[in-house]
Every structure is written in structure tokens, then in C-alpha cells.
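A single protein chain has been omitted from the complex, and every remaining protein chain is retained in its original position.
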Amino acid sequence: MPRSIVTLTSDFGLTDAYAGVMKGVILSINPEVDVVDITHDVRPYDLLEGALAISQTYRYFPPRTIHMVIVDPGVGSARRPLLVSAANQYFIAPDNGVLSLVYAREEDVTVRHITAAHYFLEPVSHTFHGRDIFAPTAGWLSRHVETEKFGDIVTDHVRFTFPQPKKVNERLLKGVVLRVDRFGNLMTNVTPADVPQLFGENPPAFKVIVGKTEITRMFTAYSQGAPGEVFAILGSSGYLEIVSYRASAAQTLTVGKGAEVGVVFA
Amino acid sequence: MPRSIVTLTSDFGLTDAYAGVMKGVILSINPEVDVVDITHDVRPYDLLEGALAISQTYRYFPPRTIHMVIVDPGVGSARRPLLVSAANQYFIAPDNGVLSLVYAREEDVTVRHITAAHYFLEPVSHTFHGRDIFAPTAGWLSRHVETEKFGDIVTDHVRFTFPQPKKVNERLLKGVVLRVDRFGNLMTNVTPADVPQLFGENPPAFKVIVGKTEITRMFTAYSQGAPGEVFAILGSSGYLEIVSYRASAAQTLTVGKGAEVGVVFA
Partner (left out) sequence: MPRSIVTLTSDFGLTDAYAGVMKGVILSINPEVDVVDITHDVRPYDLLEGALAISQTYRYFPPRTIHMVIVDPGVGSARRPLLVSAANQYFIAPDNGVLSLVYAREEDVTVRHITAAHYFLEPVSHTFHGRDIFAPTAGWLSRHVETEKFGDIVTDHVRFTFPQPKKVNERLLKGVVLRVDRFGNLMTNVTPADVPQLFGENPPAFKVIVGKTEITRMFTAYSQGAPGEVFAILGSSGYLEIVSYRASAAQTLTVGKGAEVGVVFA
């Protein structure tokens, strides 16, 4: 049987001890597991950012990977801890919608309310379930404890809907900037499914309007842009992005997360 | 025999090559070891921060884990390299007090002065013992070389005492903010042992005074606080914390590390 993998996505940062503590708990239960950091830099309490981070990565991991997604402002309240089976992988997270994009993309999803307290780290605190509930669940699951041992199936788990692009009319689609990456690329919520004509052969004339700028060119690679030019591209996560070659589109346009994006056809 | 684990706590950051170099040295000696980052973001030269980071995490790791704690402003001077056995684990660190909280908490501590130069990476530099002395010691120890092979026991190792809360009178205890975490929670040096009445059932009326603010409410979970409210909580590391729900207490109070904290009973 191959080595078990546990990934970590959280808003804990790497300056405080929280991520290290979770690694210790997992390794104490299963010293053979491979713990892999996806990111701990989710903005504190930002469920949408956490949902986006895990949605962009889980599909690249092998079957049976266990993903802990700990963005948990409601820790210690009545919000439930969940163990989710989907896409032949596992997700361990608070029931606050941080797995919404997994629920939306996968057809066959089983959600369990983690209640098997004998797996927990006692005494369970009210402030750090990443350590006391989620990490022990990941550790025991990585040792092949069956999912049904952790708790019963629920169907009323929290889902939120992501900001969707809005078709204003045949000529105009309005979207939003979901995220600005380290390179200053603006990732929008617009996908090829929303504007198929834009990504087909011989696309019609179009404008992408962001802030005060009108973008009229789309390329397939960053290096096709002229120096200083801001243009559109289909990003590696499957969203329309506004980018620049060797430069930050966010800085050039002085535009950030949450900015409105219009796609206009002639 | 389970896989050996080496954890890293340092002030090297992850932008420079230093942490990567130490990982390479360890893996060259023992490719089977699991190297786990706790944090490399200790403030440069800050022994108290390093001591706090390792003290908050080591207990969660499995027996025989090897913890490297490299905050080492005195590298190349006469300060000794140490190998410490405590709590059924190992600690490798410079003799500058960075392990003081481990010494203080554990009853059975054996401290050795690492002198077995045949394990070192030659030539030993005067500027990077993390690479030349500490990482090789961790690598060979992870291959089950006995601790006595690395050097003799010493008893005059450097210990510093942490800022302790001071009982001014029966009604007033004075403490200090030890750390501000990524969420803006203020971790104080006050523990339940210092003010047991505060954490019992039916606690008496109290005020926690930080900066210009008087806090009169204590909860068990962040989510019990009203929006914008700053309140007290027993943090997950066992210290009294000043926090806010989904907000930064540090920002709300404009208070930081080192600020005085008063606990006053009526």
C-alpha cells in the first residue's frame, strides 16, 4: 500500500506554531505519513480564499489523499467538523462552506459529521480544533480507519455560492476579480463555459474592461505580450486572467481583488 | 522501527538558502528521515521567540523526534553546541538559553556538549553551524547513533528565566504580552496557575487591563464575543489571551508584544 499523504491548507501562517503543532499530532498517530503544505497563507477567516486554494489543487493529488482545510472562525461554536469523501479523496474541514467548490465540482460526495470523540486529542479545546479534532481525524484516517467510524452521514452541510459572472445581455458579461497572484495576474471568475466564443477559433472582436482600462487582445502565452502591454489569457486554473509579460497587471492597472470585470462583444 | 523525524525551528526565513542547505545535509546522511518545518520565521536573533516556538510544539511530536532549534547569534564564538534529551525526545541547539522553556518544563533533562568532530561537516565554518555541526548531528542521531557518542554531559548550560507575572497584591497581578499571533490575538504570560480563581467555576468579577482598555468578559470560544468586542480567553497554548471574534485585538487596542497586562479582582 503506498504511503498516505495529508495536505494542509489553512489561515495559520508559518510564523506561529499552529501548523507545526498539527504536523506533530498527525505524525504522532502515523509517523509514516507524508504531510504536505499547500498553503497556510489564506487571509485570516477568508472562507472564499480557502475554498479557492483547495479547489485549485486537490485534483492533482493521488487517490486517497487526505486534505485538511482549516479556515475556522467558528471554532468552538456549534459548527460541525466534517469528513468528506469526493473524487476518490478525503477532505477534513469545518462545516462553514470552505469546501463549497469541492461540493460544486464533484458528483459523488459523501459528507460525515465527525463525532467519534475517542479519536480526538483530549481535552478538546474550544479554540484549536485543527489540533484536537481535525489533525487526529487525519492521522487515524491515514492509518486506514474506515470513514464510517468517524461519524454519520449528513446532507445539510453548509454550501455557499461563489460570485458567478452575470450575463447582462447578449453583448455584455459582468464578472469579478477573484484573486491577485504573486505575479500580479488578475484571476477573474469568468470561464470558457461563460463565454465560449471568446475561446473558440476566430473569436469575435471583444473588449475586457477592468478599472479604467479596455483590453482587446488575448494570447495563449505570457511572452506573446509586448513590453508593458496588459492582455487577457486563459489561466492555468481555467479562469480568464488579465496579465502582463514580466510585469504586474495589478500594479499597471491599479486594480485588485473584487474589482468588476466586463466582457463586451461588438 | 518507525521513520525518524527531524523538525526545524530557526530565524533563517525561507527566502535565503540556509534552511534548504540544512535539509540537504540531513538528507545526505539519512535519506529516509522526514524533515518537518516548524517555523523559520523567528525574529532574527530573538531567543525568547525561538524558545516559545519550540515550547509550544515539541510535546505534540512522537517519541524520539529530533528538534533542531537554530537561533544562534553567537555562532563561531565559544558558546557550545548542545544535544539535549528530555521528554523522550531530542533537542539540538546552541547553548544560549533557547531551550530554557524545555528545561523548565521537563523533570528529566540530560544535556550534552556536542564535541564529536568526526560527525561534523568539514571544514567547520565560523558562521553557519546549523549546516556544519547541528544538521550533521541531527542526521547521525536519526540513524540511531547513541547520544553519548556526541559528547559529555554538562550541567552548567545557559538558562534564562522568562518574564513571569508578578503578584503585586491579593487583588492585582501584573503580566506582559509575550506574542501577537497572525490573527492579532495577544498571548500573555499569565497562566491558570497564576490566577486559578479566574478559570474556576463562578469566577469573581475581574478586569484585565491592557493599554487603555479594561476587559471584563472571559469566554471559552472566539465566536462567543460580540462583533468588535475584545475579551479574554484561555488560549490553546495554556496562556491567557486577549482576543476578538474575526478581528485583530492587537489592532483594535493598538497594543503589541511587550505591553503590560494587569489582572485586577474587585
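Going in written order, the chains are labelled A and B, and every chain counts its residues from 1.
Just so we're on the same page, a contact is a pair of C-beta atoms (placed from the backbone, for glycine too) under 8 Å apart; a residue touches a chain by one contact, two chains touch by 3 or more.
Values in this document were obtained by computation on a predicted structure and should not be read as measured data.
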Of B:127, B:164 or B:197, the one touching the omitted chain in the full complex: B:127
From B:32, B:146 or B:170, residue that would touch the chain that is not displayed: B:32
Omitted-chain contact residue, chosen from B:2, B:63, B:76 or B:228: B:76
Sites on chain B contacted by the missing partner chain, in the whole complex: 11-21, 23-25, 27-28, 31-32, 34-35, 37, 44-45, 73-77, 125-128, 131
Touch residues of chain A, complete complex, unshown partner: 2-3, 5, 7, 9, 14, 34, 36-41, 52-53, 56-62, 65, 181-183, 220-224, 233-237, 245-246
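As a working rule, only the chains that are shown with their structure count from here on.
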Chain centre separation (chain A, chain B; CA means) in Å: 31
